[in-house]
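A single protein chain has been removed from this complex, and every other one stays in its place.
By letter and in written order, the chains are A and B; residue numbering begins at 1 in each of them.
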Amino acid sequence: MKINQRDIASGVFFIVLAAIGLWLNTEHTMGSARRMGPGYMPWLVFWLQIALGVGVVLVGTASGPEKMDRWKADEIGTFIGGIVAGFAAWWLLHSLGGYFAIGYNSLGCGILVGFLVLSIAPGWRFLGMIMVSMAIFALLLEQFGFFAALIGLIVASCLPEREHTSKPLGVLLCTLFLLALCWFVFIYELDIRVNLWPTG
Amino acid sequence: MSKIARRGLLARSGLVLPLLSAPSLARAQGGFPNGPIKLIVPFAPGGSTDLVARLIATPLSEKLGAAVTIDNRAGAGATVGSIAVQQSAPDGQTLLLSNIASQAIAPFLYPGLRYDVMRDFTHIAMITTNPSVFVANKDSGIRTMADVARVHRAAAEGIDMASSGVGSSNHMLIVMLGQLLGKPVNHIPFRGAGPAMTAVLAGQVPLMSDSLPSSVSHLRQGSVRAIGMASPERHPLFPDIPTLREQGYDLASTSWFGLSGPAGMQPAVVERLNREVSSILSQPDIQLRFRDLGGTAQAMQASEFQEFVRRELDKWGPVVRASGARVE
C-alpha cells in the first residue's frame, strides 16, 4: 500500500472546508458575469478548492506510504472534551452577564476552558498551555490592566516546561525582566493605549 | 498621562518644538476635562476624516488643557468606531468624529445596526463641510452635463462612473444622477478616492463623483476636467466651475464632519466643547486650512447641529433605499 495518510487528511480537510463555505455562501447572491454578486467569487473559489481536494486525495493514494502519528486515547478524549467544554463554558458564562458580558470575555473564557481541558493530555500540553496563556492575556488586559495580563501570560506559558517548574526562581526573574522591558518599550516609548492597572 | 507629545525617542530628540510638548495643563473646573480625551475616528489613518480630526485635535487640546489623542477604529462603514463611542461613558472623555457616512448613510445601509443615531449619541458641534464634484478624464470628450447625458443615453448599459466606495455620499450622488437621467449609471466602486482617481487619470473610467478635497490638487493642475460642482452655489476656491444645478441637474451633496459623544452627556460639557470648537473654527488660519482642502469651517450651536443630523437622516433614507445598496 502506498497510501499517504497526511495527504488524504489534507484533501479531506480542503473538501470539508469548501463544503462549509459553499453552504454559507448560499445566502449570497450570485449575480451575473457582468455584475458579479457577492456570492460569485466564493462559489468559484470553493468549487476549485473541492476539485483540488479531490486531486490531493487521489495523489495521496499513491504518494505514500506515510502514516500520521496515531492519537492516544487520552489525546482523543481531551480533544473532544476540550471542544465540548469550551463551547459549554462560552455559552454558560455569556448568560451570566457582568464581566462575562463585556466584549469578547465569554468567548475568551470558552477558549481558556477548552484549551485547559485539552492540555490534560501530555501530548497536547504545550499546544494547550501556550493558547491558554494567550487567552489569559486577552482576558485580563482590558479590565485588570497591562501588568496583570503580562504576569498571567508569562506564568501560564512557563507551566508546561519542566525546566521552569523545577526552578520557579527563574520564572520570577524572567517575569520581572519582561515586565520592565515591556513597560519601557510599549508604555514609555511607544505609549500604546492600554490600562496599566485594574480598573473599577 | 496628560502630555501631548510622545515621551519617547522623539520628545528627547529635541526635534519637537516646545509649543507642542507642554500645553498648560490647567485643570478645568467641574472635572472636565479629567485626563486625556480620546477622539475616535471611525476611519483608517490618512483618510479625509482622519485629516479633519488631526486638524482639530491640536488646537482643541490647547483650548481644553488636556491631550486629545486620536484613536482610529475603522471598519464596517464607520460603524465599528461609532459603536465604540456609543458604549463608552458619557463623561466627555470619549468623543467621535461623526460624519455623513456613519451618522447619515450607514443607518439605512446596515439594517442590523446596533445604534440609533439620534437616541444613542449627543451631537456636539459641526466642524466642516465640503461639496462633491463631478470630474472627467481630460481626453474623454466629456465637458458638461449635456455631454454626460448624451454619452449615458448612447451607451446601452449607461455611462461608467467611479466613486470612492459603496455607501459613500458620492455613490449616492451617482444613484440620484441615474434617477434624473432615467436609467441607472454603471457605478464602478473603488477602495478609496485614490485608486478611483488613478482610473480616471488613466482613462479607464471616464467620469467620477468625488469629494472636493481629494480632487483639489488634480483640478488645480488641470490633470482632470471638472464637469460640475454638486453644491447649491459655486465654490469660492473654484469660481469658474459651474454647479450641476446651473446645468439643469438638481443634484447637491455636502459631506460633513462633526463632533459627537455618547448619549446622556452633561449640558455644561456639551456647551464647553461646542464653545471651544466654535472659537477654533473662527481662527483665520484654521479657516484657511479647511478652505485649501476644499472645505468650509462651519460653526453651529449644539442644538442646531442636533437638528442638522436629524434632517440628514430624513434626506438620505429614501436615497439609500432607492440605491438598492444593503448590507445584510
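The working rule: a residue touches a chain if its C-beta (ideal position, glycine included) is under 8 Å from a C-beta of that chain, and two chains touch if they have at least 3 such contacts.
Everything that follows uses one rule, which is that contacts and distances are computed from a predicted model.
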Which name from "Anti-sigma factor antagonist", "Oxidoreductase large subunit", "Tripartite tricarboxylate transporter permease" or "Carbon-monoxide dehydrogenase small subunit" does UniProt give the chain that's left off?
-> "Tripartite tricarboxylate transporter permease"
Among the chains present, which touch the one that was left out?
-> A, B
Which of A:89, A:116 or A:158 contacts the chain that the document leaves out | A:158
Chain not shown: contacting residue from A:38, A:97, A:168 or A:198 = A:38
In the full complex, which of B:70, B:118 or B:263 touches the chain missing from this view?
-> B:70
Touch with the omitted chain, as defined above, among A:68, A:101, A:172 or A:196 = A:68
In chain A, positions touching the absent partner = 6-7, 9-11, 13-14, 17-18, 21, 24, 28, 32-38, 40-42, 45-46, 48-49, 52-53, 55-56, 59, 62-63, 68-69, 103-104, 107-108, 111, 126-127, 130-131, 133-135, 137-139, 141-142, 150, 153-154, 157-158, 160-161, 163-164, 170, 174, 178, 182, 185-186, 189-194
Which parts of chain B are in contact with the chain that was left out?
-> 4-6, 9-10, 13, 15-17, 19-20, 44-47, 50-51, 54-55, 57-58, 70-77, 79-80, 83, 109, 112, 156-157, 160, 165-167, 186, 188-191, 194-195, 197-199, 201-202, 204-205, 216-218, 220-221, 223, 289, 292-293, 325-328
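Convention: only the chains that are shown with their structure count from here on.
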Expressed in whole Å, how far the mean CA point of chain A lies from that of chain B is 38
